[in-house]
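Have a look at the structure below, then the notes.
Only one protein chain is missing from this complex, and each of the others stays in its spot.
And then chain A:
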Amino acid sequence: MSATLAPAPRWARRLAGITRRSPTLAIGAAILFGFALMALLAPWIAPFDPVQADARNVLAAPGGAHPFGTDGNGMDVLSRVIAGAGWAFGIAIPAVLVGLVVGVPLGLYTGYRGGWPDEIMMRGFDALRVFPSIILALAVVAAAGPSLLNVVLVIGFLDSPVFARVVRAEVIALRGSTFVESAVSAGNPTWRILFVHILPNAIQGAMAQTAVRAAWAVRISATLAFLGVGIQPPTPEWGAMIRQGAEYLVTGQWWVGIFPGVALILMVLGLNMLGDGMQDMLDPRRKAATR
């Protein structure tokens, strides 16, 4: 054989390195990559419009033009499952961002400042923890109305204590360090000490949490929709689809609920695996523990 083997490009070698170090992360990332492609290419790969009702073709069994069958409105289940990926990302990503934007500055400030602001925040979080978060989300969304924005905000706010706590713990460890003292003595204003000097050294823990929190967001949003207070049908949201499907399960039309259910499970699994891998890589304490 005379074919010369070109050296693998750098990104490919890095990818291989990450796969070897954390297969969990690689599998999770692969699953999510699949879902991301699905969400982005939905208009081109979905055989039908996901909200196109067809009264003459209700509850058709999988096969033929509808590989996943049709639901009670005659909408194509495959197209709806594909479109659902976009909704899942569309809720999870903004929700995690809201959680970060609210939680990180809170954790930074209270961790650095200590004293009563810290005390109030921590007691507030403890009070929040008394309620299961799904009940809280349920109550707030039921009261505020089931719009996408409300669902995203509620999930984001409920997520923020997680980020605040992780960041706060890091800040407390860094607060007394000499480089922070040196930043003070150089004349840095407090906001610059927090965001320029402490934040870059305190953010890994929070970043490692993002994928796991996204998985939680997907799950909560589906639960809300399933309970009928979240995103409303006929929007192709997996939770809402599972709810519709549940009604037909007893009468034998299993495909309406099972396919979105499998998609939901796969996505949450992918995010959790990615999150686990990220925590192993980004969180130095976990890294040391797993080595």
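Simple rule for what comes next: a contact is a pair of C-beta atoms (placed from the backbone, for glycine too) under 8 Å apart; a residue touches a chain by one contact, two chains touch by 3 or more; residues count from 1.
Assume contacts and distances are computed from a predicted model.
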Chain left out of the displayed complex - its UniProt protein name, from "Two-component system, chemotaxis family, response regulator CheY", "Fumarate reductase iron-sulfur subunit", "ABC transporter ATP-binding protein" or "4Fe-4S dicluster domain protein": "ABC transporter ATP-binding protein"
Per the touch definition above, residue among A:I45, A:L149 or A:V184 touching the missing chain: A:V184
Touch with the omitted chain, as defined above, among A:R168, A:H197, A:R213 or A:R243: A:H197
Absent chain, residues of chain A that touch it: 177-179, 181-190, 192, 196-197, 200-201
